[in-house]
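Excluded from the complex is one protein chain; the other protein chains are retained at their positions.
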Amino acid sequence: MLAHQGRPHDLGDARHAIGRLVDVEMATDDRADALAQLERMCEQLLANPLIEDFEIQTL
Amino acid sequence: MIWGVLQFPGSCDERDALHACSLLGEARLVWHEERDLSGIEAIVIPGGFSYGDYLRAGAIARFSPAMGAVAEFAAAGGPVLGICNGFQVLCEAKLLPGALLLNEDQRFLCRQVDLIPENAFAAETTPERGSSSKRETISVPVKHGEGRYWAPDSVLDAIEAGGQVAYRYAPGQNPNGSARDVAGVSNAGGNVIGLMPHPEHAVDPLTGSTDGLRVFEAMQMVAA
Partner (left out) sequence: MTVEVSKHRELGLTDAEFELICEKHGREPNGVELAMFSLLWSEHCSYKHSRKLLRRLPTEGERVVMGPGENAGAVDIGNGHAIAFKVESHNHPSAVEPFQGAATGVGGILRDVFALGARPIAILDSLRFGELDSVRSRHLLDGAVRGIGHYGNSIGVANVGGEIYFEPPYEHNCLVNAMCVGIAETKDMVRAAAAGVGNAVVLMGASTGRDGIGGASVLASAELGEGDEAKRPTVQIGDPFEESKVLECCLELLEKGLLVSLQDLGAAGLTSSAGEMASAGGVGIDIDVAQVPLREADMEPFEIMVSESQERMLGVVEPARVPEVLAICEKWQTGSAEIGVVTDSGRFRILRGDEMVGDIAVEDLVDGCPLYDIEPVEPNGWAYGNETTLAAGATPEDTLLALLGSSSIASKRWAFEQYDSVVGSRTMRRPESADAAVLAIPEAGNAIGVSIDGNGRRVACDPYAGTVEAVLECAQNLACVGAEPLGLTNCLNFGNPEKPTPAWQLDQAVTALADACSALGVPVVGGNVSLYNEGPEGPIYPTPVVGMVGEIPDPEQVAGGAFANEGDTIALIGPFEPTLDGSQLAKLRGELDAGLPQPEIKAVAAACLTMRTAVRAGKLASAHDISDGGLGCALAECSIAGGLGCRVDVAPLRERGCSPEEALFGEGSGGFLVSGDREVLNSLGATAIGKVGGATIEIAAGDRSFSVGLDSAEGAWHSLAALLSDPA
């Protein structure tokens, strides 16, 4: 996760990375279709694949 | 020369860019919802916080109708200059390689810096100082919180080898931890240029240096 690397004050030696949690409600019942759409959304908009990776969890 | 300066909700420096362009020709604002670039000979994507930097700086702007038209314009060889947020938009749109990350110090920084022009485009912007030295500099302000240029080493090697590094920060003046001190890059075709520093804020002796005007003049040569 390259989008943010840092050592802010007062956290001692702990390293950290900042990510993003995006809740998406898809307008379809078809799980496979929803996942495919979501993959495309992640690759094109929700994440920048050059500097971020992403993981999809269904709720 | 007819310039078009894009304007998104959240753009900050579009009027400054418009003013700089109008010193060299006619210039008009292009609202983000417009697709019609007819008559425009060069595009400037200005600095600011388009769409409030929602998701990532530049991530939303790249999907605007105007940027769709700019992508076609660039593919056809039209000159496009992306400044600060404009550079971020061009990277998100994959019209330029790499990405801009949070400054190393994790703070916004506004400071005048010296840039070393490197490739053929940038070499046109060197102020004449009566010297034949290749390492002249131009003086331009930076003002950003997310300006750390990054690309994988393989990409950096490729753009260096391909003459796509337009500007580097002068030694000791890298304000944000950019990889290899890169301040601006061009595409392989040489018609799309992006840089984090703000040449539009270096066009008037009353408010600072005038080195920035040469960047706009060099864009005119790309158009020609």
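A and B label the chains in the order they appear, each numbered from 1.
Rule of thumb we're sticking to: a residue touches a chain if its C-beta (ideal position, glycine included) is under 8 Å from a C-beta of that chain, and two chains touch if they have at least 3 such contacts.
Since this is a predicted model, take the numbers as computed values, not measurements.
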Option touching the unshown chain, where B:143, B:168 or B:214 are the choices: B:143
Listed residues B:148, B:201 or B:214, member touching the removed chain: B:201
Listed residues B:13, B:92 or B:181, member touching the removed chain: B:13
Positions on chain B where the hidden chain makes contact: 9-13, 15-16, 19, 48-49, 51-54, 107-111, 141, 143, 145, 198, 200-201, 204, 206-208
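What we mean here is this: only the chains that are shown with their structure count from here on.
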Chain centre separation (chain A, chain B; CA means) in Å: 28
Residues of chain B defined as touching chain A within the complex: 55-56, 59-60, 63, 92, 98-99, 101-102, 104, 106, 150-152
Complex contacts: residues of chain A adjacent to chain B: 2-4, 6, 8, 20, 45-46, 48, 50-51
